[in-house]
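Notes to accompany the following structure.
Here's a slice of the assembly, chains where they normally sit.
The chains carry the letters A, B and C, assigned in the order they are written, with residues numbered from 1 in each.
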Amino acid sequence: MKFDLVTFGEAILRFSPVGGDRLVRADRFDCVLGGAELNVAAGAAQLGMRTAYLTKLPRSRMGEYALERIKNAGVSGDSISWDEEDDDRLALYYLETGAAPRKSAVVYDRRHSSFTNVETEEFAPAVEEGARLFHTCGISLALCAQSRAVARQLVESYKAQGALISFDVNYRANLWGEEEARATIEELLPLVDILFISEESCRRMFARTGEIRQILKDFSTQYDIRMVATTQRKVLSPQRHEFTALVYDAASDRFFTQPPYQIDVVDRIGSGDAFVAGVLSGVLKGETPDRALRYGNAMAALKSTVYGDLPCTGLAEVERLIAEHDSGAAGSEMDR
Amino acid sequence: MKFDLVTFGEAILRFSPVGGDRLVRADRFDCVLGGAELNVAAGAAQLGMRTAYLTKLPRSRMGEYALERIKNAGVSGDSISWDEEDDDRLALYYLETGAAPRKSAVVYDRRHSSFTNVETEEFAPAVEEGARLFHTCGISLALCAQSRAVARQLVESYKAQGALISFDVNYRANLWGEEEARATIEELLPLVDILFISEESCRRMFARTGEIRQILKDFSTQYDIRMVATTQRKVLSPQRHEFTALVYDAASDRFFTQPPYQIDVVDRIGSGDAFVAGVLSGVLKGETPDRALRYGNAMAALKSTVYGDLPCTGLAEVERLIAEHDSGAAGSEMDR
Amino acid sequence: MKFDLVTFGEAILRFSPVGGDRLVRADRFDCVLGGAELNVAAGAAQLGMRTAYLTKLPRSRMGEYALERIKNAGVSGDSISWDEEDDDRLALYYLETGAAPRKSAVVYDRRHSSFTNVETEEFAPAVEEGARLFHTCGISLALCAQSRAVARQLVESYKAQGALISFDVNYRANLWGEEEARATIEELLPLVDILFISEESCRRMFARTGEIRQILKDFSTQYDIRMVATTQRKVLSPQRHEFTALVYDAASDRFFTQPPYQIDVVDRIGSGDAFVAGVLSGVLKGETPDRALRYGNAMAALKSTVYGDLPCTGLAEVERLIAEHDSGAAGSEMDR
C-alpha cells in the first residue's frame, strides 16, 4: 500500500498581523497554511509516516502556493483535485492574537472556496491506491453539504477496503449547530475505529454526564470504537498551558494518561491536530496505546512551541522529548 | 450640499509579498486597501474636496478594517452599506510585483464578496444628500449584474438631481468581454459628462480608428460629453515611466496636454485613479480644463512614487509640483 | 453642542527601539503619537463620543504628521493652533522598555516645543462652540507658565459655559516639584467636577493620611467635586498587572469598585488615560458611577494589551469585555 495515512479536508490560509498587533490597524501579515486534516497529515509525515492529503484547490498561483506548502510538509499532494472554475478560491481566515483580557479573534473567509465544490469521484484514483488509515474531522462535515457527502463516502470507501477510520469531532460553533452536528456525527460513528472528542463536546453536544472516563468508554461500547481519546489542556495563561490527554483502549479495556507537559505557548493553533497526528502515528507503528498517547502529547507540546498551524519536528526529537518527560528530570537547559 | 464628490464601487484588499518576493514562496504580506472609485475619492479628498464613498462591506472586523482605511483617507464612509449575512466577505487580491522580463501578476479573489449583494435602496439616504459630482467606473459594471444595476441607477439618480456624472471605462479583460463591455457602456454614455478612456479601449473595445484627438472629440460629439480625457503613459522600464494626458474640452472645443513627468515608479497601481481624482478636483474647483489636466497629471505622478493603491499627498504639494513642472526647472534636489 | 468632550494638552512623539532593544544601541525606532489629554480624547472617541483636541502644533510636515494621527484616532483637530515660527517643533521622547531588574527609561525632549508658545485666544472659536465636558491634566499645568495659564483660562471659560470640568492630577516629578504642583492644583480644584488622582499623590503631594476612601471623599467635600477616582494597579511583573479602580460619587455618597482585571501587559503607557476616557464616557452617556467605573477599567485593561499610547478599541468590544468580566466566567479562549 502506498500510504500509511490519508486525510481529507480543507486547506486554509491564515493571515495574522505581524508582531501580534490588532487586526484593525495591521498593514503587514504573516501567512501560513493550515487545515485540521492537513495538520494531522503533516504531523504524521514528520514522524515518518507516508501520508497523502485529499483536498480541492484553485488552479491558480494561490493553489500552487498551497500545494508547495503541502509538499514541503512532506505530504503527498498528488491526489489533490484542481478547481478550474472562474470563481475558484482558497479559503482563508484572519487571526488576531489576544493578550488577557483581550481574547484572540478569528474572522473566517472560507465560504465559496474551491473546496466546497468537491466531488467524491475526484478522489477515485486515490481511494484505489488505498491506505492503512483514513482520517477526517467534523469541520469537513460542517462546511457544506457537498463536503459532508464526500467525507462520508470516503469513510465508507476506505472502511470497505479495510482501512482503519479515524475521526476527530472538532466542533466549531461558527459552522453548524450542536443539534445538526450530533445527528450527523452519530450516523458516522458506527464506521469509526479511533475517535477524538473533547470533554466539552461529550457533555454539551452529546449530553453525556458523569465521569469522563466512563463517557469515553461508553462511546467505545456503543459504537464499537477501538480507541477513544480526549485532550486535557489547562490554560494557566495564554502563554502557559499544561497539556496531557486521556485515552481509552477497548482491547485492553484500560485508560492511559501521563503527567502533563508544562508548555511555553508560542502558537496554540494546530496543537490538537498534532496530538491526533502523534496518536495515529503510534497506532500505525504498532505501538501500545500508552506509547501512542505519548507520541500525541509530545507532538501537541512541541507544536505549541512553534509558530504556524503545522507542526515542525521529527521522530528523533519526539522520542527524545518523550524519554526526558518520562524520566521526570528537567535535564540540561540546552542541547549543545 | 454635503459632498463635492460621491463615488461608488468595490473596496478590495491587496496582499503583496514583503520585499517584492515571489508569491509562491512568500510568508509575509503587505496589505493595503484600494478600489478604483475609492482611490478617486481619496485623491479628491487630499485635494480638499468633501467626498463620500458608496460601497458594501462585511459586518465583521474586516469590514471595520476597510472602514478605518476609508476614513483615514479623508473619505466619508457614513453611507456604506453593511452586509449582515453569514457569508459576508471583503474582496481581495494577491499581487506579485515583477522584474523584467518577469511580469507582475495578480490573483483575484473578489467573487462572492459582500459588494456583489449590493442593492440601490441601501444608498437611498446618501443619494438624497446629493453631490456636485458622481463617479463610477467600468469595474462596477463588470463585477456582477447587481452591481451593474446599482451603478446604472445611481448614475440616473444623481444625474436627475443635477450632479455631473463622471465615468472611467477602466476595462478589465479578466472581468468581462469587450463586446459585453462596449454594449453596456454605450448605454451609459448619454448620461456621462466627463469620460476617462484609454487609447487602447478606444481602438479595441470601441473599434475607433484614426488620430486619438479625433477619437476623443467624436465621443464628446456623439454622446454630448463635456470632457473626454485619456492618459498617455510611456513605460521606459518598470521603474521608470513618462506620464502625461490628453484632455478634450467640448465648451472650448480645445485639446489640452503638457510635457510628461519623468517618474521613478514605486508602485504604479492606482495612478490612473489618481489622475481621475486630480481632473475631477480641478473641475469641482472651477479651474480651467488646462489646470484640471495639471492636477490630474501631478496626482498620477505623485501616486506612482508611493506604495499602495491610494494616493498620499495634499493640495499644497500638488500645487508646488505643478508650478515646478510648469517652470521647467529641475529646482533643488531636496525640500529643506 | 458640537462636542461631548474637549481636551487640552501637548501631543508628543514617542520613539522606542524596535524589538525592545536598549536605547544606546538602537538604529530603528517605532514611533507613535501620544499625550495624556489626547489619549483621553481618543479613548472617548472610540466609545462613541464626539471629541476635539486643543493643542498647538508646528506648521511643518511633523505637524501634519501629528494631525493625521489625531484625526485617525477619531478626534477633531479643527481647532488646533499652528505655530508658524521658525523654531517650531513637536515634542518628543525616547522610551527604552525594561526587563526586570532593568527598568524602563524615558528621555524627554519636549522643551521649546510649539506647544509651549500656546495662547488662550488661539482657541477662542473652539471655546465658543462649547462642549459638555472639558478635560486637562497636571502635565499641562507643569510644562510652562504659558500652558498653565491657558489651561486655567480654558477651565474657567468652559466652566462658565456650563461644561463639566475634569482634571487628572497626573504628577510628573521630572516636570515640577510637589510643592509647586500642590499649590497650583489647589487653586484649580474649586472649578473641578471630576477628579482623577493617584493614591501616591494623595499621600505625598497633598499629605493626606488615613484610609484611601476617606481621602477621596474629603477631596469631594472640601472642593465640592462630584466624582473622585483613583486607579488601583498591582504590578505582579512588568508583563502581568492587576488593574481596578475606586470611585467616590458625591451624589449618592457611595464608593464603587470591582474585582481587578488580570492583564497581560503589552504596553502600559496610556492606560491611566484610557481609564479616564472610559469614566468620562460613562458620565457623558449618563451611566451610573458604577458603570462609568466599568468603562474606565475595561478601557485601561484593553489599552494595556495594545502597543502605543492611544487605545485601540470600540464600544462593542468594551461592552463585551465588561459583560464577560461581570459574569466572572473566563469564557471561550477565542472569538470565532
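List of remarks:
In the analysis below, a residue touches a chain if its C-beta (ideal position, glycine included) is under 8 Å from a C-beta of that chain, and two chains touch if they have at least 3 such contacts.
None of these values were measured; they are calculated from a predicted model.
Shown here are 3 copies of a single protein sequence; counted across the entire complex in this file, the number of copies is 6.
Following the convention adopted for this analysis, only the chains that are shown with their structure count from here on.
If you average the Cα atoms of chain A and of chain C, the two centres end up 46 Å apart. Averaging Cα coordinates per chain places chain A and chain B 45 Å apart.
Shown for chain B are the residues in touch with two or more other chains, namely 64, 68. Residues 15, 18, 23-32, 60-62, 64-65, 68, 86-87, 89-90, 94, 96, 105, 107, 109, 111-112 of chain A are the ones that touch chain B when the two sit in their complex. Residues 19-22, 24-25, 98-106, 108, 172-174, 235, 237-239 of chain A are the ones that touch chain C when the two sit in their complex. Taken in their complex, chain C has these residues touching chain A: 261-266, 301-302, 305-307, 312, 321, 324-325, 331-336.
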